[in-house]
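Before I ask anything, here is the structure I am working with.
All protein chains but one are shown in place.
Chain lettering (A, B and C) follows the sequence in which the chains are written, and residue indices restart at 1 in each chain.
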Amino acid sequence: MTIPYLKMDGIAKSFPGVQALKNVTFEASQGEILALVGANGAGKSTLMNVLGGNIEPNSGKIYINGKEVRISSPSDAAANGIAFVHQEMAMLPTMSIADTMYISSFPYKHGLIDYKTIYQRCRVVLKRLGCNFDPRERIRNISPGDQQMVEIGRALLHDPQIIIFDEPTSSLTSREKEHLFEVIRTLKQEGSVIIYISHFLDEVFSLCDRVMVLRNGETAGGGLVSEYTNRDIVKMMIGEKEIDTYYERSEHRAGEEIMRVKGIYRSGVINDISFSLRKGEVVGLWGQLGSGRTEVARALVGLDPIDGGTISIKMGDQMMPVKQSETKKYIGMITENRREEGLLLPMSVCNNMSLANLTNLTKKKPFSSVIDSKLENSETDKYVKRMDIKISSQAQRVETLSGGNQQKVIIGRWLQKNPPIYIMDEPTRGLDVGAKADIRRIISDLAEQGAGILVISSEIEEIMSVSDRYLVMKRGSIVAEFGSNASKEDLVATATGAASKKE
Amino acid sequence: MKKKILVTLLLVVVLSMLAAFAPAGEEKTVKVCVSWNEKVHSLIQAWQDYMEMYAKELEPTTGIKYEWIVNVANGDANLQNNNIQDCINQKVDYIVARAQDSGTIGASIKAAEEAGIPFITFDRASTSGDPTAHVGEDGYLQARSTAEAFAKLLKDNGIEGKCIELQGDLLDNTAVLRHKAWAEVEKELGAWTTVAEVPTEWKPEKFYQGALNALQANPDANCMYVASDFAFSSVENALSAVDKDAPTGDPKHIWIAADDINPMGYEAMVNGIIDVGTTWEAYSVSVLLVDTLNKMVNGEPYEKVNLISGRLATPENVQTLEYLYSTDPKYAD
Amino acid sequence: MTKKQHNFSLRDFLFTYGFLLVLLLVIVYFSVTAPSFFSMNAAMSILHTAAPLLIIASGLAFVIMTKRIDISVGSIAYLSAAIGALMISRMGLPIPLAVVSMLVLSCLMGVLNGFFVVILNVNPMIATFGTQLAFRGIGLLLTNSMVVSLPRSIRFLGNKKVGPIYIDILFSLFILLIMMLIHSRTQFGRQVVAIGNDISIAEKLGIKEKRISFFAYVVCGLMAGIGAIIMSLQVGSVTPTSGTSYEFTAIAMLVIGGVSLYGGEGTILPGVLIGGITLAVIETGLNYIGASVYVYSFVRGGVIFVSMFADSLKTQVKPKVKIMEDEPTTVSNAQ
Partner (left out) sequence: MSILNSGVTQQLSKKDSKEAADIYWTRYLPYIVLVVVFAAVSIFVPYFLTISNLLSVLLQTASLAILAIGQAAVLILGGIDLSMPGVMALGSIFGAMYMRAGGNPVLGAVIMLLVPAALGLINGISVSYFGMIPFVVTLAMQAITIGAATMITNQISIPVPENFCNAMLTKIGGIPLPIIIVLILTLFLQFAVTKTYYGRWLYSTGTNMRTSRVSGVPTKKVVLAAYSFAGLMGGLAAIIMTSRLYAASPQMGKDAVAMDIIASAAVGGVSTMGGVGTAVNAVIGAIIITLISNVMNMANVSYYLTLVIKGIIIITFVAIDANSRKKSTK
């Protein structure tokens, strides 16, 4: 084996109260894609932030090409040929692509920015990434996929030897994902060291050569990808005991129909969406990102306008058509971006949980608009216990909670309102494995108590572990429906459809 | 580090508030509250200084020691009402006020009456309440005297006047009186026709832009009335921009009438740019006010309305007029 | 997906050029009612009127582009003009020394604003309201609220002309050119716009946000100082009301010129210039047709409202993607 181009030896880092990294050692050589996987909080991003110069390790050494190097800042990292492609893209909407790439490293000529060279260099990098838009184009006018390419372009500007990708595919369509994998493969052929952090194990198997698993800040094994199966890696990621709950799914008895959607469409976004949802049933809305699933969900609760179609909801014993702006009364909507659309960060857990149900938490007739704080607190306690949200007190500010607890607060908000129908958009995204299991258990309980639930997820294992029935969407319309016996291959094939085979 | 800055900032606030207090001496003095509507130009400062100076001069003879409490309302009628209320609460003996809005000063006059404090309107008469007395210059007579003198001047020189009128801020009663007098003399004596009326809000930039645009819009204009010459340099700049900035006798000269003879007006008149104007008395009005106050303090009968008439000034006689605040080095530069 | 549309859509044309159309109509109206309005003289006096405010607005634009505001520019202009005039006419100091100290002083006032807003992170509007009062108070204190006139030697500098054009128009256009270059062709300018987009992303990209934002306030102060020089030369004196409500006029100019108060948007040239000319056309035009000054404030309010209304509709229209080669790219429905 040639000497490894990159070697991180005995890296340890502890933050107040938590030992993030305990003596991590690993190697990566040129012309190789190393996957770095592990549950949330296992230390993946901390390790990479050490390499990227954002975090100083307490101990341990980094060798590049056999020589020891000190990296104390992002500029040190860049100087040593290390580039970091962050998960949240650092994009400047009103500025041009060239500006966004060169924002803190503009080349000057005669005292002014030398845009001629900038555009020329940008075109080279963009061409290499297979993008064909002009560097003068504004960021807000290009798709998230293209923005990801710009993010990578910025990393490639200083022709790095080592490139770290931190979960780059979370907002890409399947075409864009394929495109990204091609770019990574070409970088591999050109001899760069690629470190690929991801949650999606199918990507690890289709793209990476070697894999390294981290658990609680220590290496929990690794080696050639070909030597491992999906289950082995999951076992290493979450340790022996929890493995069985990961896949177990309880059957739900589907009752009578409580929502019927007929011919919903919005030109250019979603077209001719028709399906029905039954009591006590969990329907998985599956499809690649950009296939219109979130747009359907937002249309159903009136957050986005629609050009036509009807929504009818069971009231009493017959299906009554409901205006789009009224559906909110019957449907609990949990959106995909927790921080922007899910939480009131500076406010207390109690205020967050009672937000949707305020009109029912009031005192008797004369003071019908006054909030009954005793009732509010008791309701909050009921659902905090039911979902066992770990908080010190009801008045604790929501921003101090962990991701999992925050998601439970949002679900708790709708539990208080107790609507007949729930829509959950990526309910488990970004949560650690333990929290994911809790959320899945809550969804099953809700179904058992007779609620109709529509779940959207881009993680195949997640959606398969909760759904009774699947609706597969592609390019804005429902293309297929599967019962609970559907296999993963059926779902992935119909979602990516002929497209994946043709290319 | 930031907390230390904040604490020091706070100490500055505390000290500046405490340092600003001059613990008022308690010996027997007559407390007069002077409420200015705003401090837009030097004349207001001149009134204040001359009042205090003249009162000090008379102290040995009249034996009355005045304590002046001054406030400024920054052009806000409601604030002036509040300022005067603060004076009433300080149990002042007399209130003198130059009204921001003669339509709303009545409220302060009423409040002073209820508190039994005599109220003297100064320079601007009230149209919304009956003060104890009024001291000032008759703005209307001042403007009439300038307009009439200007008409005579144009007729003597056989000029068919086409004039630009630069009006003051029409909110201010003085500006309204001056516009009224100018229009009346125009109708009565027919020495000129007004080709352009330019409102300036008493703002020098508006004097400059207004005059410049009017001169360019009416190239044949051969005369101009400037409601007040407190910022005459802006008018002169406009004249020089259209190459008409020249003293009397020079063919390029435009006949100009400008009221008040403020320091800048005085300088322009000496240079022959301004042909005629009537003084806006500073010294004599302050003297009249203090005399009236002395009569009130001594319980002697006093006039309800005390008006001073301005003195007509022309380049020839302007340097001979005494008690002209514009010649006082304190105000002229 | 989207075909390549080349048909002429009135909607797009109206949004990009609609504003110039309105400006043209206004000019035609004024020229009809006051024939002498449509002349070189009037055009020059429009730019002449706008000159000091154009400079102040170009400085203020940098602060607004970092998604903040500075309403003390009027008082900065007043205080630096007052001190300059005092140094020249009362203390008889040489003019170059007075001008230099005016500029240094206006920078210091910008530093003070920067300190309160960026370091003590006080809300920009409240902090600069505080300094607006304080600077005005100090100016009145020094001049005892008297009119300070400039000596005759330099008083007429303000309206000297080169051919038909006033010198201060050339000077202000020159300053605008430099500010445009700083805005579009220097790292400082680009980083100001980046901060206006999103402060946290800007920091993530390695921009020293605090330093750049602080410096934006200093530049704004300096421009207010330069604007003050032109202002006092034009009028030949400094009065207690000089500079009042310059900040709101400057903000109106920027808004009409397309500089968005949400930061990160707008240009110095042609943006600020268009905004300045529009307001000056209205003021001068109203002057020519002898309308009362109070109509001006009414009309100015209307123009700001209309330009804002058009701007809010414009954000709904998605512009086409500029393409390197001719091959159509699939524009997915990115929000």
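Heads up, the rule we're going with is that a contact is a pair of C-beta atoms (placed from the backbone, for glycine too) under 8 Å apart; a residue touches a chain by one contact, two chains touch by 3 or more.
Remember, it's a predicted structure, so these values are computed and weren't measured experimentally.
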Displayed chains contacting the withheld chain: A, B, C
Touch with the omitted chain, as defined above, among C:83, C:251 or C:272: C:251
Residue ranges of chain C at the interface with the undisplayed chain: 69, 71, 116, 120-123, 125-127, 129-134, 136-138, 140-141, 145, 245, 248, 251-252, 255, 260-262, 292, 294-302, 304-305, 308-309, 311-313, 315
Chain not shown, touching residues in chain B: 2-3, 6, 9-10, 12-14, 16-18, 20-24, 39, 69-72, 74-79, 81-83, 85-91, 100-101, 103-104, 106-107, 110, 128-129, 170-171
Residues of chain A in contact with the chain not shown: 301, 303, 328-329, 333, 335, 340-348, 351, 354-356, 358-359, 361-362, 369-371, 392-393, 395, 397, 399, 413, 417
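We adopt the following convention: only the chains that are shown with their structure count from here on.
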Distance from chain C to chain A - Cα centre to Cα centre, in angstrom: 44
Chain B and chain C: spacing of chain centres that average the CA atoms, whole Å: 34
Separation of chain A from chain B, taking each centre as the mean of its C-alpha atoms, in whole Å: 72
Residues on chain A engaged by chain C in the complex (per definition of touch): 74-75, 86, 90-95, 99, 103-104, 106, 112-113, 115, 123, 126, 132-134, 136-138, 141-145, 173, 268-269, 290, 295
Chain A-touching residues of chain C, taken from the complex the two chains share: 181, 185-187, 190-191, 193-194, 196-198, 201-202, 204-207, 264-265, 318-319, 321-325, 327, 329, 331-334
Residues on chain B engaged by chain C in the complex (per definition of touch): 2, 5-6, 39-42, 44-45, 170, 196-210, 212-214, 216-219, 230-231, 233-234, 236-238, 240-241, 245, 262-264, 331, 333
